[in-house]
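Worksheet for the structure shown next.
Presenting subunit A:
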Amino acid sequence: MSQTPTHPKLDAKIPSGHISEKWTNFKSTAKLVNPNNKRKHTIIVVGTGLAGGSAAASLAELGYNVKAFCIQDSGRRAHSIAAQGGINAAKNYPNDGDSIWRLFYDTVKGGDYRAREGNVYRLAQISNNIIDQCVAQGVPFAREYSGLLGNRSFGGAQVSRTFYARGQTGQQLLLGAYQAMEKMVGAGKIQMYARHEMLDLVVADGKARGIIVRDLVTGEIERHAADAVLLCTGGYGNVYYLSTNAKNSNVTAAWRCFKRGAFFANPCFTQIHPTCIPVSGDYQSKLTLMSESLRNDGRVWVPKTIGDKRSPEQIPEAERDYYLERKYPSFGNLVPRDVASRNAKEQADGGKGVGETGMAVYLDFADSIRRLGDHTISERYGNLFQMYEKITGDDPYKVPMRIYPAVHYTMGGLWVDYHLMSTIPGLFVLGEANFSDHGANRLGASALMQGLADGYFVIPYTLGNYIANNTFPKVDESSEPFAATEAEARGRINQLLSVNGSRTVQDYHRSLGHIMWDYVGMGRTRDGLQHAITEIGKMREEYWQNLKIPGSPDTMNKSLEFAGRVADFMELGELMARDALQREESCGGHFREEYQTEEGEAKRDDENFSFAAAWEYQGEGTLPTMNKEPLTFEYVAPSQRSYK
Partner candidate 1 sequence: MSDTLMTIHLKVWRQDAPTQPGKFVQYTVPGVNPHMSFLEMFDLLNEQLSVKGDIPVEFDNDCREGICGSCSMVINGMPHGPQRGTAACQLHMRHFKDGDHIVVEPWRAAAFPMIRDLVVDRSSLDRIIAAGGYISTNTGAAPDANSLPVDKDDSDRAFDYAACIGCGACVAACPNASASLFTAAKVGHLALLPQGAPERKRRVINMVEQMEKEGFGDCSNHGECEAACPKEISISAIAMMRREYVKAVVGS
Partner candidate 2 sequence: MKEPNKLLSALTSQVGRKLLTGITGVLLVLFVISHLSGNLALLRSDPAPFNQYTQTLHSFGLLLIIVEVGLGLLILLHAYVGITIMQRKRAARKQGYDVVASKGGPSRQSLSSRTMAVTGIILLLFLVIHIVQMRFGPSISQGYSTMINGQEVRDLHRLVVEVFSNIWWVAFYVGVMIMLGFHLRHGIWSALQSLAAMKPRYSTAIYSVAFLLAVLLAVGFLILPIWIYINHRGATV
């Protein structure tokens, strides 16, 4: 199956050797930077989530001068803070048969064979170091009475490999990275620029050499030069308006890099998480995830009769359809996310949805409460139940939860090689922002693992290798490429402000979200996607004629910030639809209704679509072109996923 990429830039640079030796081989042959020279190099890290925070701290410890940027008022508030469930590692502490190989295998399979084997294997290898590192930093993972670390099974894994810190794993991991970063801030090795938004990438002599940012407090536009730029800006789930992402999550930084020549891979691969609190009205600004650990003890059901509007306790056992248990006897409620989500949609579309909107299914704890008692359930899920009650006003100890899928994670992102370098030399992309190791579907508790692997353990080696292999003629912040890029960034801001129409940014964003959710969401069709492309096109045109941004550019102005981001989201949304349209198969989170098995499961087409689609910008007004990085599977033979 070994094919060559359709573009010379798409060389994945996978090291030679057996899969278990590739990373070691790379590390032992990578060039090193002399310790005294490291302080002569400035590295820009955009984003302080798990990926950016861990990278900034690690690089500063090595001696590089780091400039770190984030949108929030503190590095600690990056979206990673919200991750609840846990982080995977192949420690095999429970002795239940886990291994690096098995984690590798599960991740490749879970991703529906759309990820690169070499990267995934490295991720599994590194997973164990992450746990060691985090524990040493004081991350209070759950422990047993023995004082040793506890594990749980998560998101349908058949081994207990998930480390967790109550329902706040992301928070605790991020605080570990943040504290390591603040330590280096205190030591003067990291300069922290909070409340700064990257507006563009500066490319000089073909290499990424700096960024243009806006100080979100004063509105000032600044130039920052460096020898390499690390983009750790997270995912773009907010293209759907409603998602579980934080409000400030956006695609702008990545999109600007795309426009400067970085390829954007698999943009249509989106993960819809099955257990979120359902949408209740148009006023809603975001969706809240209920950790999928809930599916360990909750049973998913809908009424058997279409349009049954009785309240749940009035529906007798015999008239309930525990559809996941019925359809997938061996995995039951623990099927992977994409399967669980699609099934919920199927029930709702079939008229069996519950709640006022009919866009929900029940997640019922009554059986578990009977079996284990209130106490055990509250010990396991107390904070989640509380959160649910706070939001909905219902008490899940008494009434089944109502849940529905919501956009949660984006597997797509900027294309990177094994070194995490994009198609622009010197531009590295880490964490959710890259097209990642998760293929077409990410397993639960694997994003935290990937973000930290990238930042703590991969980039220190691959960046060093890049620095050592290249020369860096001094670029001045007053030089031509900086001036030109800044002028473009200013131009965009002025253009946005000059429209002075009548519709607000939020209004456009909401409409974009509706289009995306309806046509580029859980079930996609050729017609729907084409419709989405047309609609978004129209909306984009209107945007630049009818947008209204109050306020001025030289103060804090969130409307202006969002206006820039929504403009980029619209362009991205269109590309996502194009990508989904070209991928005439169903795989992982990408479900094309035309391509399903008789039982309604995703039907992959390995013959024609075993590749990463890397989109290349061709200039304003021209359609981007698609290049292919073929995926070859030497170690895990693709098979149809089955969770029956």
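How were these candidates chosen? In short, all candidates are chains of the complex that A comes from, given by their letters.
Rule of thumb we're sticking to: contacts are C-beta pairs under 8 Å (C-beta built on N, C-alpha and C of every residue); 3 or more make two chains touch, one makes a residue touch a chain; residues count from 1.
A quick note: this is a predicted structure, and the numbers were derived from the prediction, not measured.
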Consider subunit A on its own, then decide which of 1 or 2 touches it in this complex. 1
With touch defined as at the start, can you tell me which subunit A residues reach candidate 1 in the complex? 54, 57-58, 61, 72-77, 79, 81-82, 91, 93, 129, 131-138, 140-141, 143-149, 165-166, 168, 171-172, 175, 178-180, 182-183, 185-186, 192, 194, 217, 246-248, 280-281, 283-286, 288, 387, 390-391, 393, 456-457, 460, 502, 504, 506-507, 548, 550-551, 555-559
